[in-house]
Each structure stands twice: as structure tokens, then as C-alpha cells.
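On to subunit A.
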Amino acid sequence: GTDAGTTSLPGGKLSFTVAVTEPDITAVPVLAAADAVRRQGHDVKIVELAEPELAIEGLAQGDYAISAEATGPALSAIDQGAPIKIIADVVANQWAVYGKPGTGSCTDLRGRPFGIFSEGAVATAMSKDWVRATCRGATPDYLTIGGSDVRAQALAAGEIDATPLEISDAVALESTGRADRVTKVADFAKTLPDVHPQTVYANADFLTEHREVSQAFVTALVREHARINASANHLVRLVHRYLPDEDPEDVPRIAARYRSRKLFDAAALTPHNVQRTIDFFARADVIDPGLKAKDAADLSFVREAAS
Partner candidate 1 sequence: MTRLNARLPYQILTFALFAAAWELYARARGGLLLPGFFETLRATGALLAEPELWRALYVSNQALVLGFAIALALGIPLGILLGRFRTLERYADVWLNILLVTPMAAIIPLLVMWTGIGLTSRTALVTVFSIVMVIVNSRAGVRQVDPSLIEMARSFGAREREIFTRVLLPGALPAVMTGVRLGLGRAVTGMVIVELLMISDGVGGLILEYRGLLKAPPLYATIVIILAEALLLISAARWCERRLTHWSRTTATRANLAGSPK
Partner candidate 2 sequence: MIEIHGLSKTFTDRRGDTVTALDDARLDVAENEFLTLLGPSGCGKTTLLKCIAGLVPYDSGTIEIDGRPIQGPGPDRAMVFQNFALLPWASVVDNVAFGLRLRGVARAEREERARELVATMGLAGFEKKLPGELSGGMQQRVGIARALAVQPQVLLMDEPFGAVDEQTRRLLQEELLALWEEQRPTVVFVTHSMEEAVLLGDRVALMSARPGRVAELVPVDLPRPRARGGGPDRSGVYAELTAYLWDRLREMHEEHRTVRTGAPA
């Protein structure tokens, strides 16, 4: 797959690839940013992949220049010496634990089935962290359920008592008329605001060799986020353009919720919260302790874009 690598075009323009993993609403600003760079004359290819691991593999090999998805695997790769740097935020921590009606706190879940994604997934780590912090020894019965839609359905069907969900999952669940069957138990956006589960990352060589293009991309992303924060309708428009198959009824509601909670801020990354994110993943055993924020992230682009 070397044909996907970055190449220079005549006229100082560039041909490179942005890889996205099963793009959902949170990824459309990234796609819009890619379009913005394309409008500057660069040839930006978009590849849709099934697993974040594949995107990271491609990044590490230099086949792809930029990707955006789960932070955990990226940190794992960086920890293993892959030439990858985190450069911006995709969306702030949007996870929350939803449970059966009547589930008030963690202690209600003692010994009850609690659906998690696999070990190493950020939602799993956050859930376990939450259980450790608030349950005082009462642990639920963890059930690993791979697919997020299966998990949501299992919750709705009463097969599990609680599970962490993203905003879009939660809204989708509500819109299927099952909202009354679940209740929010904990909101990680509030308890773990410094953890950034989804970030934009790039091939390190690409960043050093093509600073301007990288900067243009990050700047465009920051601008897209700003526009969304100005009006949720912008997000709705973007979704309509990039994800035409998305259920049109849910999108405005999801968009409004993202905006009201100010989750979109590509420039939100700081050395501090990157380090907190790293520490969080180290605590969760996803990576070994000792990774430094400055080695994992290059925040110069977001600083430049914000100024």
C-alpha cells in the first residue's frame, strides 16, 4: 500500500492521505478540514478504515499523513516508538455511564452485569477508574461486549445493567423510544475533563517535512470547531455533506448537545491535559508509565492556530 504515501506535486503542492476510522459525527470537522486543505490546491485523499489500529499502522508506515480517532492506540504506538505525534483534539471527553432506571450510583451495580468495551479501550479504562474511585470495593460484573451497538441494545434489552456510551449512541438510543429505559449514572466529561479520548495525530516525518500543510490542516480544523460552537447548524450541514446516510432526525439533537457542552475544541490540548491523558492511560495499563507529553504530542500547531 505504498501508493498511498505522501508525494510532492509540481508547484509545491502535496499529495497525502487522511485516514478516518468509521467516521461518525465527531469526525466530520476533520473531513471538512481536509477539504479546506484541498481547496488550497493540495491533493488530499480520504481513506475510510474499519479499525483505528489499521490507521495507526498506516501512519507509522508513512502511508497516511494524518488520522484521527481513539487516543489509546496512538499512545500505545508512540510508546512502542512509532513516529506518530498527537497534534489536535477531535472531541473532548463525551463518555457517560448509562444504566437501568433506578441505578443511582456505582454501589447499585455491585455484582451486576456491566458492559464494557475491550481492555485498553478508553471507555473501559474510565469506567474502571470510576468504579475504583467511587464504589469502595463494590465491583460490578464486567462483561466485555465488542460492538458498541450490541452494547446499547443489550442495555435496552435489560441484558446488562449499565454501560458507558457516547453522546451519539445515547441520542440514538433515546430516539428509538427507549430513553425511558435508561438513566445517566455518571458523566466522565465532568469527572475526567482532562482525559481526551479522541485526538488527531500525524506521522512525525510528515509534520517536520510539511509544516505548512500540517498547520493549514490544524488551523482549518480549529476554525471548523469554532464555527460549530457558533452555530450547531454548521455541524448539521457538515454531517449532511459528509455523512449523507446519517439519520436526519437525530443529527440536530446530537449537534445541539455537542455544542451546548462545548465538546468541540481542537485547540483544547495543553501540555497539562495531554500529560493527564497519558497518565490516565498509564494508570489503566494501556501504556507503560513514563511517557512525556512533549514526546507524544506536538502542540505547536494548535498554539499557532489559536493565536
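For anyone wondering why these and not others, all candidates are chains of the complex that A comes from, given by their letters.
Going forward, contacts are C-beta pairs under 8 Å (C-beta built on N, C-alpha and C of every residue); 3 or more make two chains touch, one makes a residue touch a chain; residues count from 1.
What you are looking at is a predicted structure, and each value in this text was computed from that prediction instead of being measured.
Note on subunit A: across 1 or 2, the candidate touching it in the complex is 1; the others do not touch it there.
For subunit A in complex with candidate 1, the touching residues are 51, 53-54, 56-57, 60-61, 72-73, 76-77, 80, 82, 117-121, 143-147, 149-150, 153-154, 157, 159-160, 286.
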